[in-house]
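The following block contains the structure, expressed as structure tokens.
Heads up, one of the protein chains got dropped from this complex, but the rest are sitting where they should.
Let's turn to chain A:
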Amino acid sequence: MKSKTNKDLIADAEYGLDSRYNSKKERDSEAASLMEARLIRMKNLSKEHIIRAKLMQLKLKMKAYIEQPIYDDQNHFAQDINITPIRLSQVINNHRDPKDEFIMKLMIHSEKVYENICEFQKEIWYQVYFHEKLCDTMSSQEEWRTKLEKDVKLSEAID
């Protein structure tokens, strides 16, 4: 079997990197010398680098907060807006249209969620709902137009 060349080793450097310690003793000894070297480097960190690191930390924490799911499951959300889980599921899966009251509850719920983050645009849920309706209606014309056109006429011509 041919032994690996330096080129092969570099090509494989990122395939199968095993960085586990063999023993606690090995781990502790390496940790001690690493910490010693790091403490010297840390002393030489400029104020600017420390500020950059703190700003990056803030950015990463904000990102994690925003991406965090508010609910683990649908049932808790249904409880919070005081509707049955079945009704919520029907609306989410397009088996039932949401009533005005449902959209208004979403509006109030979102206001509460965003209270400490930013201003929530009250009209957004209505816009989402009606935009979806509009898209659905326009994209399904082939299905409904032929039948309904027979029912619609202009009795008086408009000039």
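Operating definition for what follows: a residue touches a chain if its C-beta (ideal position, glycine included) is under 8 Å from a C-beta of that chain, and two chains touch if they have at least 3 such contacts; residues count from 1.
One rule holds for everything that comes next: contacts and distances are computed from a predicted model.
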Chain excluded from display, named as in UniProt, from "LrgB family protein", "N-acetyltransferase domain-containing protein", "Iron(III) dicitrate transport system permease" or "ABC-2 family transporter": "N-acetyltransferase domain-containing protein"
Of A:Ser19, A:Gln68 or A:Asn82, the residue in touch with the unshown chain: A:Ser19
Interface with the undisplayed chain - residues on chain A: 6, 8-21, 30-31, 33-35, 37-38, 41-42, 45, 49-50, 52-54, 56-57, 60-61, 64
